[in-house]
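Some notes on the structure that comes next.
In this view, the complex is presented without one of its protein chains, the others remaining in place.
Chain IDs A, B and C follow the sequence of writing; residue 1 opens each chain.
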Amino acid sequence: MLNFNRVPGLVEVQDRHGETTLVVDAPRVVDSALHLRDELGFNFLSDLAATDYLGWGKAGVSGYIGTPAGRDLNEPSTQGYQRLPGAKPQRFSISYHLLALREGAPRVRLQVWVDDGQSVPSVVSVWPTADWFEREAWDLFGIAFDGHPNLSRILMDDDWEGHPLRKDYPIGGEPVRFSGDE
Amino acid sequence: MSPQPLDSLKGFAVTFRQLFKKPVTQQYPEYKRPVYPRFRGRHRLHVHENGLEKCVGCSLCAAACPADCIRVVAEENTPENRVSPGERYARIYEINMSRCIFCGYCELACPFDAITLGNEYEISEYSRDDLIYTKDMLLAEPMKKIPVADRELYDTPIPYYKEHS
Amino acid sequence: MALAPERPRIYEGTRIPSPTPTVLQVPADLKSSEDVLTVNFGPNHPSTHGVLRLVVDLHGEEVLGLAAVVGYLHTGFEKNMEQKSWWKAITYAPRIDYVSFQNNELVFVLAVEKMLGLEVPVRATWMRMLLAELNRIHSHLVWLGTAALELGAISMFWYCFRERDRILDLFELVAGFRMHTRYFQVGGLAEDVPPGFWDECAKFVELMPKAVDDYESLVDRSEIWLERTQGLGLLSADDAIALGQSGPVLRGSGVDWDLRRAQPYLAYDQVDFRVPVYQEGDVYARYRVRMEEMRESVKIVDQALRRMPGGPWIADDRKVVLPPREELHTSMESLIHHFKIVTEGFRVPEGEVYVAVESPRGELGCYAVSDGGPKPWRVKFRAPSFVALQATATAMSNALIADMIAIVGSLDTVMGEVDR
Partner (left out) sequence: MTEPWWISLIKAGVIVNLIMVAFAYTTWLERKLLARMQNRYGPNRAGPYGLLQPFADLIKLVRKESFFPVAAQHPLYIAAPIVSMFTALAAFAVIPFGAGWQIWHYHVNGEIANVSIALILIFALGSVGVYGAIIGGWASHSKYSLLGAMRTCAQLVSYEVSLALSVLGVVLMGQSLNLVDIVNKQGATIWFFIPQLAGLLVFVFAMIAETSRPPFDLPEADTELVAGYHTEYGGMRWGLFQTAEYVNMITLSGLAVTLFFGGWHGPYAPLGPIWFLLKVFAFVSVFIWIRASVPRLRYDQLMRFGWKVLLPVATINAVITALLVVWVS
């Protein structure tokens, strides 16, 4: 079993679904990353995923929690009260999924939490592959990465407004066409 | 691995050999390969043998559709106007085929086997409006131009493992 | 007729451009020179695998600067999947990478199952493995056909698509659809395998190795092919790992790493297969890896065919899995479950998981977050093509225009997956 106690900036170690999550302090993420890479051998950054937790556990966002009056029959997926998911420390999480290319393929999730407007140090210097991943997180979530060599939009147009994967970004869309009667 | 001059010529033999083989291209509009029975093509609505529609307007297909391309408006059956054996029937049943992704979830969702995905795949049209299939079009007999491979062999009416394990 | 005996060996140290690892900069002394011609290869170009745009600075035929621009095929799959129930979102996953659709479906389904803690029947596991391997062959065939076409070997394309069609026929036979099958459902398979499948698949298993022989006769030892692929697009093992490369690109750089063996999922620990590894790190090595993987995949399919266990093909969990159709008219409870799963969707316990499988292109990961409700809170796919494209700048040193095509081709990117 790997010992994560000496990871710099460690806030919490979680073990769920057989996966280890290391929550670290956002400003110290580069130190933690270096420690994980050099001391513990996590030389491979599989993925960098940002998540927006705006509205997490509040009614109407995921559309499954009922109104205080009970079930809302007009919304098919409402079921009365239900256990709320655990609160999240901040709005955005950034999960670095690390892998060590060695026997047993150990994986660990390095996670930092930030609020809207805060930035995270870039790990491009640790894993060059983070380049596009961080650009993607910036593009779709608006999380800025300090020290990134080229932080620009990657999937959306350069002049796009807003960050589409945020929960408060409207999905819009065209109404589906059906025949004219009614 | 250094190249061998003669090995460079092996490719010529491969291409030359094909000259004497029958081409694999299917001459499509004239020849239609039989589709397998599980093929998911154009939708069909079904009727019971007594002429009543199987669809009872429960909208489960519309709820199941990941592309939101089905619209069902249900209405009560009355003794004068009995369309389906249930309480209600689908007064409007429309599928916007230009949105449909042919996942077959409607077929899975329908508890009465009223909607199935048939074997027709020739559903191109010149206008988007023509791709909105109304209930009459879906109820109509399919053109039956496309043959289907042996259903006994390529589909499983009874779970296979019950016999073979 | 030895044209160029001097072939560069795999390099020492690192070649990753700094500070931006994904952009190859024109040398400063040539930057303002009039000799440098900036050309946009793509988004509309015969060999950009869809809509990849490469902004290339050329000095004659030589590639000096390069930046890959992506995003032309961004379709918002991840945002869309957040709006659908877990059950409906299964239909979205295969459409992300439309060449290795079955693997995408698999990784999403595995992620949901991991969160649910659902036990999948053995038969479904083996069948999933069989189809995932068929899909790997399919994907490599598409790659081989198009990559060879880009190098001018036009016949290869048709031969590859000839066999590819056989695979698609098999998918149609099993799942009813040639590409986006939605055959993998949470808990197992949508339907049982039809009896006719075994014979048809056995025929394919017999035919495929011979077809691979044919492909190899066409290009494998051909002088021109070797000249066009060897010593090009070099990526050392360290650079490949640092750039997050996976799959054939990583194995072509001499890293013996395959998730099917390192972290066995499905039934990969019970079948016998070899992981091809080549040390050269060039286009030819990647080509060789894929060719041998096709042969190995055929072996896995063969073993799966012979050893396919019987039994149910989907888990018997009424809260998650659609009840059997015959019960709908006899059991009220089943009907209620049916309605609930279809309309509302099943609930997935709160949590976050990251599941990775070895897709034909490398490590395909799915990061899923659930808030305990019927819809995903967040789904992210770790697309191997997206990562592979980041290596273009490193691999492109000392390349000509024609090499650029070969190198980008050898990374095997599918733009649908890159842009999601």
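One rule holds for everything that comes next: a residue touches a chain if its C-beta (ideal position, glycine included) is under 8 Å from a C-beta of that chain, and two chains touch if they have at least 3 such contacts.
Just so you know, these numbers come straight off a predicted model, no measurement behind them.
In the full assembly, the chain not pictured is in contact with B, C, by the touch criterion defined above. The omitted chain makes contact with just one of the residues C:228, C:286, C:340 or C:380: C:228. Interface note: of C:15, C:162 or C:420, the residue touching the hidden chain in the full complex is C:162. Contact between chain C and the unshown chain involves residues 1, 3-4, 37, 39, 45-47, 58, 60-61, 148-155, 157-159, 162, 218-219, 222, 224-225, 227-228, 400-403, 405.
Taking the complete complex into account, residues 8, 11-12, 14-16, 18-19, 21, 23-25, 27 of chain B touch the chain not shown.
The rule we apply is simple: only the chains that are shown with their structure count from here on.
Distance between chain A and chain B, defined via averaged C-alpha coordinates, is recorded as 39 Å.
Averaging C-alpha coordinates per chain places the centre of chain B 27 Å away from that of chain C. Chain A and chain C have Cα centroids lying 24 Å from one another.
Listed for chain A are residues 76, each touching two or more other chains.
Across the assembly, chain B contributes 63 as residues in contact with two or more other chains. Of all residues in chain B, those touching chain C in their complex are 1, 3-5, 7-8, 10-11, 13-15, 18, 24, 35-36, 38-40, 60, 63-64, 66, 101-105, 108-109, 111, 113, 117, 149-150, 153-156, 159-161, 164-165. Across the interface of their complex, chain B is touched by residues 76, 176-179, 181-182 of chain A. Chain contact summary for the complex, chain C toward chain B: residues 1, 84, 88-89, 91-92, 95, 123, 155, 162, 165, 169, 172-177, 180, 182, 190-197, 214, 217-224, 226, 309-313, 322, 325, 328-329, 335, 338-339, 342-343.
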